[in-house]
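Then we have subunit A:
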Amino acid sequence: MSGLDITDLSKHYGSFHAVKSISLGVLPGEFVVMVGPSGCGKSTLLRMIAGLETVDGGMIRVGDMDVTHAEPSKRGVAMVFQNYALYPHMTVDGNMGFGLRMAGASREVIAAAVSRAAGILRIADHLPKLPKGLSGGQKQRVAIGRAITRAPKIFLFDEPLSNLDAELRTRMRVELGRLHQDLGATMIYVTHDQVEAMTMADRIVVLRDGEIEQMGPPLDLYNRPANRFVAGFLGAPRMNIVAARIVAAEDRVVTVEAACLGRIPLELDVTEGRALLPGEPVTLGLRPEAFRGGDLPLRLIVQLVESLGRETLVHGHPIGVGTALGDPEGNGGDGAEDALVIQLPDQQRPRMGDAFEARTDRRALYLFDADGRTRRFARVG
Partner candidate 1 sequence: MMNNALRPAVLAALLAFAHPAVADDQVQIKFWTLNDAGMAEVYAEAIKAFETTNPGIHIVHEEFPADSYKTAIQVALNGSEPPDAFFNWVGEDSARLVRSGLVADITAYGTEETGFQSVLSPAWIDSLTYNGRIYGVPTEAVSKYFYYNRSFFAEHGLEVPATFGELTQLCRDIRAIDPTIVPLPLGNSERWKLNHYITMLNERIVGAEAAADDYSLKASEDQLFTDPGFVEAWRKVLELQKAGCFQDAPNATAPELTRAMFSSGASPMIYCGSWCAAIFDADGFTDYAMFQMPPVEGGKGAAGTNFVLVQGFQVPVASKHPEEAVRWLSFLVSPEISRLMAERMGRIPANPAQLGQSTALTEQFKWMAQDVSAVTAQINVLDVLLENSVSEAYLNAGVEVLNGTMTPEAAMESIRAAALKAKERM
Partner candidate 2 sequence: MMYETSRNGVAGRPGHAREHLTYLLMLAPALLLLGVFVFVPVVLVIAGSFYEFSLTSEDGRFVGLGNYLRIAGDEIFWIALRNNIIIVVGSVVLQVGMGTVLAAILDRGIGVGRTLLRTIIFAPMVISSVAVGLVWTIILDPNVGPMNAAVTGLGLTPPRLGWLGDPTVSIWVILGIATWQYTGFLMVLILAGLQSVPKELYQAAALDGATGLRAFWHITLPSIRNVLVVAVLITTVGGFKIFDLVFVTTGGGPANATQVLGTYIYLQAFNIGDLGHAHAMSVVLLMIAVVLGWLQLRVSRTA
């Protein structure tokens, strides 16, 4: 079992700097999920690890071996592609055994490896079939089986579940998690789906514009996002962002004023960073699930109600925003949205156009400065 060490890795496409000096260590047996919006460099990074993209600078090591410029097949990695990339002219059997065949393994060795992998993935019945006779889920299983057969040091997954429907995706998620536990292999998984990241990862790496924004265990990132980008990226529905302004500052405590929430004193968790002086624009973050009662009333005009049975999502426009502060441009320009989402833990049916009052707690508030850095985290539990 091997880990992975990436040091100062960078990649240019012409003038586009796709990967900017990224360093990352992956422990043996760790399941690391790289997330980020499209174009953030996560796939490029994965493909550089696989050897499918050349490296412009930095180093990649698998275990003790420098593989920065090694052939893809000599790196001890296997990759599972979004569109499966099964060889259409080979049977499932042939697909899974191809890597070992190319490596010159004997027929018996190949057969044993294939049947072991097929057993793990429960696809033994499909071995004689051609890929075109399989469903999407089965194909992805074969693609994973092909990776397993090669017994790689590291598994690389490039958005492997994106082409599957929602139900199948959920099942495969569970299955991949189980597989990781069974094999105990090092896995690096790229996705833009934060649910996959949250559910499967030992550690999440959030990427933006070719740089690592933050990495850590899923709940750490969820609870203590380093900045507004990470905060907004993890969690669905997204965290509500509300424009506010510092009205008073005193040591570790600032008083902010938001149009819909009034004046609230907040204790800072992070003191380094820009000075938070009175008049400084900031933003407040509130998770949709944070409206479970508390000392802060928030009134909004209901625009849309999504009844999910177990819960209800209320979309609405907070009353007072854009009028009370009289500064609509200051509101919108700072990433704050004028529509909020409130997740209610039961079935309610507020009518559209009606005013609706939700209550939250100041303990649930995040505070982001004008640079987007988190200065106060919500208190959990």
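Heads up, the rule we're going with is that contacts are C-beta pairs under 8 Å (C-beta built on N, C-alpha and C of every residue); 3 or more make two chains touch, one makes a residue touch a chain; residues count from 1.
These made the cut because all candidates are chains of the complex that A comes from, given by their letters.
Quick caveat, the model's predicted, so the values are computed rather than measured.
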In-complex contact partner of subunit A, selected from candidates 1 or 2: 2
Interface residues, subunit A side, partner candidate 2 - complex: 47, 50-52, 71-73, 77-79, 81, 83, 85-90, 98-99, 102-103, 146, 150
